[in-house]
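All protein chains but one are shown at their positions in the complex.
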Amino acid sequence: MENSAAALIGMGLAALGFAGSGVGLGTLFGKAIEAIARQPGAEAQVSKYIWIGMAFVEAIALYGLVVVFIIMSKG
Amino acid sequence: MTLISSAIASEAAQASAEPKMDPLHHFEVHKFVDLSLFGFDISISNSVLWMWIACGFAFLFFTQGIKGGKQVPGRLQSLVELGYLFVLEMAEDIIGKKDGRKFFPYIFTLFYFVLFCNLSGLLPGSFTPTSQIIITGTFASIIVGFALIFGFYNHGLHYLKFFVPSGIPVLLMPLMIPIEIISFLARPVSLSVRLFANMTAGHTMLAVMFFYVLTLPIFASWLPFGFTVVFTGVEIFIGFIQAYIFTILTCVYINDAIHMH
Partner (left out) sequence: MISVAYAAAEGQAKSAGVPQFEPSMFEHQIFWSVISFLILLYLLNKHVIPAINELLDVRAKKIEDDLNSAQAARQEAEKVQADLNNKMTSANKVASDVFEQARVEANLHREQALEELAVELEKKKSAAVEEIEVAKKKALADVQSVVVDVAIMATEKLIAKNVTKAVAGKMVEEALQDIEKNKANLH
């Protein structure tokens, strides 16, 4: 019983990893918009990299989810 | 969707008990036919079945698209040509004109295999093969292993220089070389986990929402239902983006093996 309670807490804590991804997404899009505002001609180029970068940053958050799964399968 | 069916199923299974949320239920693999070849398990499961269906869709999409081969393309043919040129451009941009052409069939197949596997999970009652870490892991390890072997084949033992960063003082080498090696070893892990986690997370989110659609009273259940509608669109987008990322990273790894940084 104690084990499963600890597992639940651990899973909840692993979800905190999403915060980092949130900061990353904010920085990514903020900087991208800044770049486009500075140089509107580069919008196509920049937006291509936004989406690639977004996928990478999002994946970081999902590594936390994987940790949750690992705890889940152990608990 | 599977998600609905799984939610219904879990409810049906515990009709007497309190409905219990089980959002990972639809990721379960069930063997239909037990087969084995020289002691190796080659059973056919729902994962395998949907992999075939996805491959069939991909093949049908292309063969239907180029049927007739009109000089003035119709809608489907335009789409097929667009999809072809998209991957060709990606390969040629990253690997280079000549080598890109050489590896193009593999990259092309990989992209459409992953893309159709990603998208097949959005069909009602379906299964997402790419949400299985073992499948993404298989592809990722084959890709990275192939890149490693190809690098040694191309450059011989010079390929070991790949792990020595340039422009770094010799004193830092004992620190930097292990980091480079670890980051190389992390490649298949990050490549497979990225795809698997994205697919799993999206579908889990949908399953959670469908659970609330079915269990909440009618005046509140439209809210999660609307969310699932929106999120299905997001899932299509994510399916494309993740297939793109998976393929583009494959191109980058192959390029590393050919050109060494």
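Order of writing sets the chain letters: A and B. Residues in each chain are counted from 1.
Keep in mind that, in the parts below, a contact is a pair of C-beta atoms (placed from the backbone, for glycine too) under 8 Å apart; a residue touches a chain by one contact, two chains touch by 3 or more.
This one's a predicted model, so the numbers in the text were calculated from it and none came from an experiment.
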item	value
Contact partner of the left-out chain, one of B:Ile94, B:Ile135 or B:Met209	B:Ile135
Candidates B:Ser45, B:Asn118 or B:Gln242 - the one touching the absent chain	B:Ser45
Subunit A, residues in touch with the chain not shown (by the definition above)	69-70, 72-73
Interface with the unshown chain - residue positions in subunit B	2, 5-6, 8-10, 12-14, 24-32, 35, 40-48, 51-52, 55, 58-59, 62-63, 66, 69, 71, 80-81, 84-85, 104-106, 108-110, 112-113, 125, 127, 129, 131-135, 138-139, 142, 196, 200
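The rule is simple: only the chains that are shown with their structure count from here on.
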item	value
Distance from subunit B to subunit A - Cα centre to Cα centre, in angstrom	18
Residues of subunit B defined as touching subunit A within the complex	190, 193-194, 196-198, 200-201, 238, 241-242, 244-245, 248
Subunit B partner contacts - residues on subunit A that touch it in the complex	51-52, 54-56, 58-59, 62-63, 65-66, 69
